[in-house]
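One protein chain is absent from this view; the other protein chains keep their places.
Then we have chain A:
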């Protein structure tokens, strides 16, 4: 790992391996009990017919891969996968990425007061508690007195019911753009000003400058940013706060589906199988991400 070459460990305070292990133990025990164990246990629950109530709650039995074959044929699960892909593509890969980069690019040369104001607003959208933010948007989209309908003069349009996925994509773009903006701001500082200056001298258009000078410098950042925000968006539970997955499963992304199957339907075994698939997807994305990071370092 990079840490080995950067910071050779040197036990200057004379802690010793024994006491160092003692220092590590409380944190590792907690992580093992409440993070590693649940992740591994999902695999076991996923091959049983364990339920929240009823006979199977008391004595669950092993059903092998039945839960996984069921997932293969479950139209609602396919629907959840498809909606999650739309959600990730629309709000993370396109929405947050492009809006975040645009902000980083145009704020570079804006007046400090303008820059600070816009940055503060995007950051506020990012740090406010998710239940508060969700309610702000429920109010904004409201059918009768919502701000959106007042602005557009379309009173009576129930946005969250008629266009639930569009609402979720707009909501999550608003919520998460700050991260991409900050990441791209720091990435853009690495682009040599002299190259931008010479592009301007030879009369390159804004688009040409972006494509030929800026993009090659920040390609790694674009990739890592996209992977991270996709991972977070796919695991985001806030769609539940806005629509609960409705109407009629039209906005039921995978996390909301897992919740509904597990706690509304009580099917702990089946929902664990789906959770395990989500864990596998997370693992895959994270491994790619770490590999990229290491190559850059």
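In this text, contacts are C-beta pairs under 8 Å (C-beta built on N, C-alpha and C of every residue); 3 or more make two chains touch, one makes a residue touch a chain; residues count from 1.
The rule is simple: contacts and distances are computed from a predicted model.
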item: Hidden chain of the complex, named as in its UniProt record, picked from "Hydrogenase formation protein HypD", "RNA polymerase sigma factor", "TatD DNase family protein" or "Carbohydrate ABC transporter permease"; value: "Carbohydrate ABC transporter permease"
item: Touching residue (missing chain; options A:66, A:85, A:138 or A:204); value: A:138
item: Interface with the undisplayed chain - residues on chain A; value: 1, 3-4, 6-7, 9-17, 19-21, 23-24, 26-28, 30-31, 33-39, 41-42, 45, 50, 99, 102-103, 106, 110, 114, 117-118, 121-125, 127-132, 134-140, 142, 144-147, 150-151, 174, 179, 182-183, 186, 224, 228, 231-232, 235-238, 241, 254-255, 258-259, 262-263, 268, 271-272, 275, 278-279, 282-283, 286-287, 289-290
